[in-house]
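Right, I'll just put the structure down here and ask away after.
Excluded from the complex is one protein chain; the other protein chains are retained at their positions.
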Amino acid sequence: MSSATAIAPNYELIQQDGLETSLLEVSMGPHHPSTHGVFRMDVKLDGETVVDLQPVFGYLHRNHEKLAENMSYLGSMPFTDRLDYFNSMTNNWAYALAAEKLVEIEVPERADYLRVIMAELTRLVNHVSLVGFFINDLGALGTPLLYAFREREKILDLFEQASGARMMCNYFRFGGLRNDVPEGWLDRARDVVDHFPVFLDEYEQLLCENEIILSRTQGVGCLSRDLAISAGITGPMLRASGVNYDIRKVDKYSIYDRFQFRVPYTDGNVGDCYDRFMVRMLEMRESIRILKQALDGIGDGPVLGNAPKVFKPKPAEVYGRVEAPKGELGFYLIADGTPKPYRYRVRPPSLINLTVLRDMCLGQKVADAVIILGSIDIVLGEVDR
Amino acid sequence: MSHTVNHESILGKFPGTNWDQEAGALIVPTVQAKEIATWLRDNDAFLLDYCSNVTGVDYLECEVKEKVTKEDGTVETVTRTEPSRMDVVYHLYSMQKQTGPLVFKQRTNREQPEVESLTPVWRSCELQEREVFDLFGVNFKSHPDQRRILMWDEFEGHPMRKDYTEPFDYEWEPTPHDEILEKHQRGKVIV
Amino acid sequence: MSLLGGGIFKGMAVTLRNFVGSYFYKDRLTTNDYSWRPSDKLPQHAGEYPKEEGEQLRDTTTVTNYSRNFPMLLHDGSEPMDTIRCVACQICERECPPQCIYIEKSTEKKENAGGKPQFYPAKFDIDVSVCMSCQICVEVCPFDAIVMNSQFELSTPDRFGGLLLRRDDLLKSNDYYHNIHPEEAAARDKRIAEEKAAKEAKKKAAAEAARKKAEEKAKADAEASEGTPDIQEDAE
Partner (left out) sequence: MSLELIRDILVATVPLLLIFPTLFAFTTWLERKALARIQNRIGPNKVGVPLTRYGGRFSLFGLGQPMADGIKMLFKENIVPRDADRLFHLLAPILALIPAMLVLCFLPIDFPWINNIQDSVKAFMLDGAVIFFFAITGLNTLAVFMAGWASRNKYSLLGGMRAIAQMVSYEIPLVLSAVIVVMMVGSLNAAEIANAQAGWNWFIFTPWGLAAFIIFFIAALAETNRSPFDLPEAESEIIAGYFTEYSGFKFALFFLGEYIAMFAISGLAVTLFLGGGAGPGVAALPWLSVIWFLVKIFALIAVMIWLRGTLPRLRVDQLMGFAWKFLLPLSILNIFIAGSALHLLAGGRLAGLDEKQPILRQLMEGANPLVVAGLWIGALLILYVAANGLNQLSRAKVRPREYKYAE
């Protein structure tokens, strides 16, 4: 079990003939084209090689937790959208799940199905655009990214039709969903889901065998299995390091035990950027499988249980977690009998996955540091909260 | 739902620990925390190799009304003062056994909060403990890199504490009504 | 063993296919052309609205059923303040997550559309520079008085005044609501009607029960002491 922080190589500066050399200290970010938001890495370079790296957080910090502690339970639901703004649906779900545990509300079956559909569509949106961003970080001038966005657009249209907003959906409620999907929505969703594999085929043809992508990503940013577990890495990144751990399978929350799907993972020998990229590509296929089953299995019925809009839970502590596209998204709530949560804590997968950034980047080239950051899949709204 | 962890054996092995039934949490004395954590991680019965969530909870001194059933059967409401405290909460899971969570709390005082850092046991605590230090002011002994993480280095105070009051020269958005408008009109607001 | 550079050629085939395909297939070239088109079809998306040269569209709407932008206040009839639904109960003000609603309750009651004397908002401001369109005010409103507008052409040179919508800017008729969110408005009206009917039925039933009871009582009274006149109770 290796949990120690990586130590920067002992670096001796060469002094020769009165000439002094020093390391190049570059502050990458907070305004850098590929730090995925206002994120900063203080990098020390020897030529192009990274010899030290310190991530710097907090440029987007707004103390989401403090805000939520001064607000009713329902009131912080729209703020959860803004955590990982790519995946507002799963953020909503994690929060709703925790709150439902707190007050023990039953969710109607149709709502559960719709939740699964929304969450898996979100996963498609996240993975497809992450792969696009990742290849963009490799320098591909946005072509894969724009293909990804073309497909994302179709899914965002579905979100807009269902919830009224494309990204800040605010669609889930304690005990179900805010409203039912409009008429014909399920058919449109089926259409999108049926066409997605065609796009994925093309995407794989474009990316998966490209020699440049292979040689850029393989052997870069390796993360060992032990370190991944110890550092609490979750989501596709953990599975790329060879751990078969998917909360959809482990917790079987909601109705995930009704669906047949597989979890792709590696044998844990390498755990490099290529594995992380490929695990996401493969996961999308499984999401489509779940979506097809969910769209076939959905029945009629109400979508909102009879939960009160404003409630006062009894004093209790809960921790609810879901498998968000980026990893384990957890909400830790402590109720004290008032309409406001006494303690509201988000367990952000993006932040915790960044723990090992330094370990993965040391000794790599500066160009690799960028793609390693890209392969971690962070959203700064969630890192800084 | 994942399987819960049997906590009875921990209580037996480490007499200093308590089980908080209401919160469903294991309360650990800070001096023993690292030892117990390592044991929980390595013991075959638990293998809690994955620390998911680390956070602090700040409890102010408060008055709690409790219903006490007396010997003669009558119920009486008693008010007692709960002392202030600071909890650092760890949610532990096992990836190998796919069990969890075990809630693990280190309890300390509010004034000089100091607990044992569990970063040497689980790497995932590194950034989260920094966050707890930043937002709650809990000092983690033997944390490898204890600095502010989300607030800037010059920031004073710990904003997640329940008694934190924001400084007046804060950058308010001057929405044109309410108390914020008053502050705005007093002319001290930086826009 | 694959061809040297074969992966690159495969990728180039894909981009070539997209290059050619974008001229022939609509689903490849999904970009909306924002230029003006001489058709009077209603826009389907925010990106598809017609715009005449130099025209500022203040009331542009999208017709996606649930699309939401900023809240508006509903009234039922022609004179907004006579038929305003809001009774200034201030639930939305309390629940609003970014605290962008500001209400001042009127001091005296005034008749509303139902002919019932009610309080009304003397002031009702929404600061749309703070509002995040979360729709929670709509959900918590017990009077169906506040719903989401879908007007999005709100840009203004005045940051603080121009983006602070006053009560009179916010008041929109129910017909307008039907126009922008037909399905949702119909569902809401149906629900209101149902609730009203249920309420009325309940009231009727209660009145009936009261009447019956009174009758029985009267009968009993009459039986007990003949000669006393019937008492007709009017349950309100």
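Think of it as A, B and C in the order they're written, each chain with its own count starting at 1.
Quick note on the criterion: a residue touches a chain if its C-beta (ideal position, glycine included) is under 8 Å from a C-beta of that chain, and two chains touch if they have at least 3 such contacts.
Small disclaimer: the values here were computed from a predicted structure and weren't measured.
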{"item": "Partners of the unshown chain among those that are drawn", "value": "A, C"}
{"item": "Listed residues A:21, A:215 or A:338, member touching the removed chain", "value": "A:215"}
{"item": "Omitted-chain contact residue, chosen from A:58, A:264, A:325 or A:381", "value": "A:264"}
{"item": "Omitted-chain contact residue, chosen from A:68, A:304, A:366 or A:383", "value": "A:366"}
{"item": "Candidate in contact with the missing chain, chosen from A:82, A:150, A:321 or A:385", "value": "A:150"}
{"item": "Missing-chain contacts mapped onto chain A", "value": "24-26, 32-34, 45, 47-48, 135-143, 146-147, 150, 206, 208-216, 218-219, 244, 246, 249, 262-267, 274-275, 278-279, 282, 365-368, 370"}
{"item": "Touch list for chain C against the chain that is not drawn", "value": "1, 4, 8, 11-12, 14-16, 18-19, 21-23, 28-31, 33, 35"}
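The working rule: only the chains that are shown with their structure count from here on.
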{"item": "Whole-Å separation of chain centres (CA-atom averages), chain A against chain C", "value": "33"}
{"item": "Whole-Å separation of chain centres (CA-atom averages), chain B against chain C", "value": "42"}
{"item": "Distance between the centres, which are taken as Cα means, of chain B and chain A, whole angstrom", "value": "25"}
{"item": "In the complex with chain A, residue positions of chain C that touch it", "value": "2, 5-8, 10-11, 13-15, 17-18, 28, 30, 45, 64-68, 95-97, 132-136, 139-140, 148, 183"}
{"item": "Complex interface listing, chain B residues touching chain A", "value": "1-2, 22-25, 41-42, 49-53, 55, 57, 89, 91, 95, 98, 101, 103, 119-124, 126-128, 131, 135, 144-145, 148-152, 159-160"}
{"item": "Complex contact set, residues of chain A against chain C", "value": "71-72, 74-79, 143, 147, 150, 153-154, 157, 160-165, 168, 170, 178-179, 182-183, 202, 205-214, 309-310"}
